[in-house]
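Some chains omitted; the rest stay in position.
Just so it is clear, A and B label the chains in written order, and each chain counts residues from 1 on its own.
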Amino acid sequence: MSGTLQLIRSQRPLVHAISNFVTANFCADILLAAGASPMMTDDAREAAEATQLADALYLNIGTLNDNSIRSMLLAGSAAKEKQIKIVFDPVGAGATQLRTKSAQKILAELQPEVVKGNLSEMLHLSGIKNVINRGVDAGSVSLKDDIIAETLKAFAKTHHCIAIATGRRDFVTDGEKVAVVHNGTPMLECVTGTGCALGALCAAAAATGKELFCLQLDAVLTMAIAGEIAITKISHNDCGTFKTYLLDAIGNLTDDDLNHRGKYEFLA
Amino acid sequence: MSGTLQLIRSQRPLVHAISNFVTANFCADILLAAGASPMMTDDAREAAEATQLADALYLNIGTLNDNSIRSMLLAGSAAKEKQIKIVFDPVGAGATQLRTKSAQKILAELQPEVVKGNLSEMLHLSGIKNVINRGVDAGSVSLKDDIIAETLKAFAKTHHCIAIATGRRDFVTDGEKVAVVHNGTPMLECVTGTGCALGALCAAAAATGKELFCLQLDAVLTMAIAGEIAITKISHNDCGTFKTYLLDAIGNLTDDDLNHRGKYEFLA
């Protein structure tokens, strides 16, 4: 037990997020609910200076543009200098060339400590090109778990990062061990930005400075279990109340909940 | 009965929305609740490529700028090439020259299959200049229904589109028939972005490929009836819970609901 949630609440890390305008508000709300503190700026002229104040950097190319990519690279350099962790969410990698190339550039230049995408994005960045990618959706991926695991392990080794791929099951690997998380609910895909918000949580967790793999696994469990809790309170397809209760669940979740409810296994 | 909602849920159309940063999140949530899938990018470098992945294109000038207008024109061309439907929301047309001119440019260059605005925006674009327009509000419009209907019919004929004007009553016309919808609630105007979200629903409906007038009428009924359902669950001016329940209602609405609760008439 790493006590990740308690660490976030006691340290209240400041997460600098250069993200997208669609989910920025939700990501900030999730960070606050978890006990962290958001900072969101995307002007290149202050990207580095803002990062110097932060405890972790979260980069997300959901609505990338020339200025935001420049800001991400400047912020990333500042993060490296300050030795704070970078979490990268390659939203839509594989969907357009601009996204794929921007993601590759960020991977190469900044070497983020954590890369979290949905399964199709992560497979695309791993060089598996025939994955169906429908925009920011996870799409239909029919690879077997062990092939996914091997692909992600190779990605994590190549990029010296924790690789996280979300989907029906979530995978977390440091290049050696691979955890497959069975928690969660499909309702998480009925709310915009739960993937982005998970990335923000990953950054908040990374900021606490404990063993990175455990912190990232806990971040994944946090979102998945919060979703499970929220879904018990709603009727069939209540997307609005689910979103509200998801924030409530994040706000009230404890490390004990993660320990007792977490369902994951390690693949060889 | 066209079964529009069932079609959206079974086809899960990908709607590429080049929209505005104020309501993007809500539009995405509404699309997900309805069973569609949102994609939101506004960089001109990927506008066309992203549109090639989509099943419909939604353009909204709520927070227009040079880059987003360029992206809309590029995405629109790609949509024409791929023969997917374009739904256009001329937010604030009539309020500033930039908006009026941008709207006219999009109408002329892209010939969107559906144009949906509030009544004052649609009348302005129809050449009726003395309408009171207060920003994005519907403003006070005191024209009689038959004059509104004739104006919108002429607009629809001129632009070869379905024209939709929202307000105390909603009008839907293909240039021949005009449906006036009596469903809805004033509370829909107390939540930011219900107009934008209706445009997104129109695009999701259009993507299903059935007879366009019926699909658009159903989209209008969907938002109006969802509002009626949400309002039964709240006290006086509970704007927050209304927004939440509106999403719930969209998520649970059926084509039967549209058939049983829809109140509209055709003007000669």
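Following the convention adopted for this analysis, a residue touches a chain if its C-beta (ideal position, glycine included) is under 8 Å from a C-beta of that chain, and two chains touch if they have at least 3 such contacts.
Since we're looking at a predicted model, the values are computed, not measured.
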Check: Taking the 2 visible copies as a start, how many copies are in the full assembly?
Finding: 3
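The rule is simple: only the chains that are shown with their structure count from here on.
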Next item on the list: Could you report, rounded to a multiple of 5°, the rotation needed to superpose subunit A's C-alpha atoms on subunit B?
Entry: 120
Note to self: Can you compute the centre-to-centre distance for subunit A and subunit B, using the mean CA position of each chain? Integer Å is fine.
What the structure shows: 33
Next item on the list: Can you check the complex and tell me which residues of subunit B touch subunit A?
Entry: 14, 16, 21, 24-25, 28-29, 32-33, 37-43, 45-46, 49-50, 53-54, 67, 243-248, 250-252
Next item on the list: Quick one: which bits of subunit A touch subunit B in the complex? Just the residue numbers, please.
Entry: 21-23, 25-26, 62-66, 92, 95-99, 133-137, 189-193, 234-241, 243-244
